[in-house]
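Note that one protein chain is taken out, while the other chains of the complex remain in position.
Order of writing sets the labels: A and B. Residues in every chain begin at 1.
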Amino acid sequence: MRVLVAEDDPHIAEGLRQVLEAEGYRVTVASDGRAALDAVDAVDPEIVLLDIMMPALNGYDVCRELRRRNRTMPILFISAKSEEIDRVLGLELGADDFIMKPFGIKEVIARIRAVSRRCLERGPVAAQRAKFEMRDLCVFPAELRARRERQVIELSLRDVQILSLLHRERARVVDRDHFFRECWGYDHLPNSRTLDQHISKLRKRIELDPRTPEIILTVHGVGYRFDG
Amino acid sequence: MQLSRNLLMLLALGAALASPRDAAASEIPAVALEARLSTPVALAGAPQTTFLKVEVSGSRLKLAARPAVNLAIVIDKSGSMAGSKMDRAREAAVQAVSRLAPNDIVSVIAYDTTVRVVVPATKASDREVLIAGIRTIRAEGDTALFAGVAKAAGEVRKFLDRGRVNRIILLSDGLANVGPSSPAELGRLGASLRREGISVTTFGLGLGYNEDLMTSLARHSDGNHAFIEDAANLGAYFDLELGTALAVVAQDLELRVVFAEGVRPLRVLGRAAEIIGGEVVTSMNQVYALQKQHLVVEVELPPGVHLASRPVASVRATYSNLGTRATESASREVSVSYAAEAVAVERATDRDVIVSSVELISNEQNRLAVKERDEGRVDVARDLLKKNARYLRDNATRWSAPSLDKLNQSNEEDASNLEGKSWNRQRKVMRKKQIELELQQAY
Partner (left out) sequence: MSPSRLRLALIILTGLPIFAIGWLGLRLAAEDEARGQAEIHDVSSRRLADWSSGVLEALHRREREIALLVLDWPTQTEALRAALRRAPAFHHALVLDEKGGLAFPPATGNSEEERAFIERTRSLWSPGTLGSARPRDVAGEVITPAHLRGVVSFFWGEGLNILSWHRLPDGRVVGVELDRARLLADVMTSLPSTEDEESRTELVDERGALLYVFGGANLAGPLVERPLGEPFTGWTLRTHLPVSVTRGGRWAIWSTAGAVALVLVGVAVSVMRESGRALREASQRVSFVNQVSHELKTPLTNIRLYAELLEQSIGELNDEVSGPARAHLAVVVHESTRLSRMIANVLMFARSQREKPRLRRTPCVVDDVVAEVLSAFAPSFSSRGLKVEQLGAAPARVVIDADVVGQVLGNLLSNAEKYGAGGGVVEVQLEQVLPRTRIVVSDRGPGLPRADVERVFDAFVRLDNRLSEGVTGTGIGLTIARDLARLHGGEVRYLQSPSGIGAHFEFTFDSPPPRRTPDESPGERRMKVEANAG
């Protein structure tokens, strides 16, 4: 999914980019309101994070303009002042959520996942969003969640992409390139450790015993496999 | 009437711009130069005066080579603009900005008592900011016209480039009452800007503006001037202006006429020019595609003998070709021959030069009439105009020139509107026509 981050503080913007890319989003950054509007035209993001106090055009105006152009993608406002958030809600700009500064990674992730769920649920390709099972684990891609019996496991967009890929190619080895192509995108060049670390963290959450995995199996020197 | 003619002109211009580029066009110089005497054959035996017309015409604009524009829009936002005039002005400015190409540069300045640089010089691609800026302009206060133009020039200067068409459009409905406010001062400012390659086009809005200031500024900077009585037409005039501004083929043209030994320049008709000894020098800030601009010099010829011939002047135009950015020049030699029979002289007479000369002479009379009227001598002014009309009528018949007949009618009209309420409006009409004739303005 494509996310636009419109934020004039370059460090916050960059931090958000890293957090969101780690989650599996393609991130575009705009440093002011006008650039944000241009970026919407250029990359057609599915989610927009919008700082309110920005040069050139503030977040309210950007939001208003996007809605005027019949852009319906979810918009999350970022703000340091709760008065501003009250205004966002008061103006009924069609904001979907908001993040108060200062925020931590967890909060950003939680909010972006919540918004992504809504996007995915109403997304066009329902077939790809259908739930599937991996042994005793039931994955709900559109909800970014998995379930084992009564236990609910939160998943990132990338987790879902990885599991979907393994499930689709079940009983076949999926090599590293395939993972990168499918789950990271062409323009991203992760080193091979990135994948291993990600899988290892994912295993900790979805495997009953991460040391003897049953869902994601390692094929040494090649990649990973799920035996359907 | 006036407007529809202008629109037709614009359409013609548009058609010219849109016509396919032919291979030969690239070799055609941007500017064509012509110089002709009203009497190429002069009567032998006596000293006499004749007219020399020097004409400069722009070639067809190559579509690919449309020059970039560096534009400043100056809006009078003084109290008198309040209401629909301000709305129209904003609307027209927004429309103008939308017409520009992303590569053009534009700034917006608003003035009342003080000057506000609403949008500093920026690429026209920043449309949102520009339009948002224009929308903030509200009418109030006095009119610091000079400062408004000075600041606008400052903005244009930021990206001053002889490869662009550098232009200020001033929109005002009033007088200048803060800072320098005489036509002479505005004229000098205009002349100074012209030397930098910046032209100021002035739009006089309604019936309250000072036409002397506005025409003086336009005349000396070689810009255009329009009298826009109804604010509703503002948009159309912006279109016309941008139409010509975008259709410039050459800039920075210097025209030098060096007269031969024994030939004496007496006066220059039309645009401002300097006479130094045996030379006349003038300049034009730009030459528009397919448009003709001319200058007429009255000269005294020395007596000659039958069948003899002698050089009169050599004319040279130097300019910068906006398409190629190269400096180019063109020159013409003019000579006269003498004949003893009046019939030969008559037969050779150049009708076109005569018509242009009559136009410009009558224009000076028209100016004089305004001056007389300004000093309260209504009768003298009316007499002048009537005489002028008669002069035009006679020449119209003699040279069968409909353009002169039209001028005759407009002088008659001027003569009957010298008093009462209609004078204010008529004066603006006259000033507009004067500058139009003098600079052969495109609209």
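General observations
In this section, a contact is a pair of C-beta atoms (placed from the backbone, for glycine too) under 8 Å apart; a residue touches a chain by one contact, two chains touch by 3 or more.
On a predicted model such as this, the values are computed, not experimentally measured, just so you know.
Annotation: of B:230, B:274, B:379 or B:394, B:274 touches the absent chain (contact as defined above). Among B:172, B:224, B:283 or B:320, only B:283 touches the chain that is left out of the view. Taking the complete complex into account, A:101 is the one of A:101, A:131, A:168 or A:181 that touches the chain left out.
Across A:26, A:64 or A:111, the single residue that touches the chain missing here is A:111. Set against the missing chain, the residues B:147, B:205 or B:301 yield one that touches it, B:147.
Think of the hidden chain as still there; on chain B it touches residues 113-117, 144, 146-147, 149-151, 153-154, 178-180, 182, 184-189, 191-193, 195-196, 254, 274-277, 281, 283. As for the chain not pictured, it touches chain A at residues 9, 11-12, 15-16, 18-19, 22, 80-83, 85-86, 88-89, 92-98, 100-107, 109-111, 113-115, 154, 156, 197.
Methods note: only the chains that are shown with their structure count from here on.
Taking the mean of the C-alpha atoms as each chain's centre, chain A and chain B sit 62 Å apart.
Note for the complex: chain B touches chain A at residues 126, 128-129, 132.
Residues of chain A touching chain B in their complex: 34, 37, 56-57.
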